[in-house]
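Notes for the one structure printed next.
One protein chain omitted, others in place.
This part shows chain A:
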């Protein structure tokens, strides 16, 4: 009943919040058409490795490729092997590429080596096309910081161990929207469920282009690491909440057992200060805002009436969808706005976690399995 009341109230109040700015995911790069055709003319005959090549985009932090297949299907087992920096390697079965194409996972430092491999002869008319390349290119991140930028790498020595542990379920989200490469943050709330902002992932098209990158962080020695990348399997209409700017994304596999999950408890903790936000600002590895990170106004209008609280935690474009914790590690909010993102709001904003918890309850049996209290909030094995 409480949840229903919340929903009704939100719908009723949405008119009152019409002066909210249009929220848009951070643009991190562009998509460039390439039309690189791997046809019979450039492939070797027979089976085995039929073609190799590489792509390098100088100065780009990462690239992604949009693959398409034309003509008869490639034989079972035919695959594109991608090898990139930081040990990133992927084998894409060409038979899984649908009519709409397939965006590959993110390849760090703008370079990838590729090999087309088939265990059987490929029809002459079959063509693998690298249709487009998404290239990270933003070099100046518009920070929404208060005073000096106090964002800190998650594994920096200054970060307390208990807070560092909060970050494991947080992922860097890369997706294509409106012809641009964009990024957000998100975090696991179930073994294969990820919570982020609705203005980040909000339809099947965006879902199809998304890769969630776990473990994208500098380790304690300052060495950059990248963990597994997981795709988006589904985002249902009912798992979107425009008013709360929340989206629950079902992943195509479950990283939860390895990275833990964050509890959005039914009795979510109230906003209190001090706070911390674990996030991926810009296209950067995981960072945490601790210093001077506090709540401001506790109940302000967001996209709906009284859904948000303001805060002074340093964030940046790309931090949308990051979890806001209290000092005990309990989730208290979902960050969704940095004050430099628009003009209508002049402060950083997050949506109250208790409202999101209530909404999740309304999803019934399909809702993610939640803990019962803030103390169930889990970090990953480190």
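By definition in this document, a contact is a pair of C-beta atoms (placed from the backbone, for glycine too) under 8 Å apart; a residue touches a chain by one contact, two chains touch by 3 or more; residues count from 1.
Going forward, contacts and distances are computed from a predicted model.
S.K.: Tell me the UniProt protein name of the chain this structure doesn't show, selecting from "(2Fe-2S)-binding protein", "S8 family serine peptidase", "NADH-quinone oxidoreductase subunit G" or "ABC transporter related protein".
M.R.: "S8 family serine peptidase"
S.K.: One chain is left out of this view; which of A:21, A:48, A:76 or A:160 touches it in the full complex?
M.R.: Answering carefully, the residue with contact to the hidden chain is A:48.
S.K.: Hey, which of A:27, A:40 or A:81 is the one touching the hidden chain?
M.R.: Checking each option in A:27, A:40 or A:81, the one touching the absent chain turns out to be A:81.
S.K.: What does the interface between chain A and the hidden chain look like in terms of residue numbers?
M.R.: Residues 34, 36-38, 42, 48-49, 51-59, 61, 81, 83, 85-87, 108-109, 113-115, 117, 130, 139, 223-224 of chain A touch the chain absent from view.
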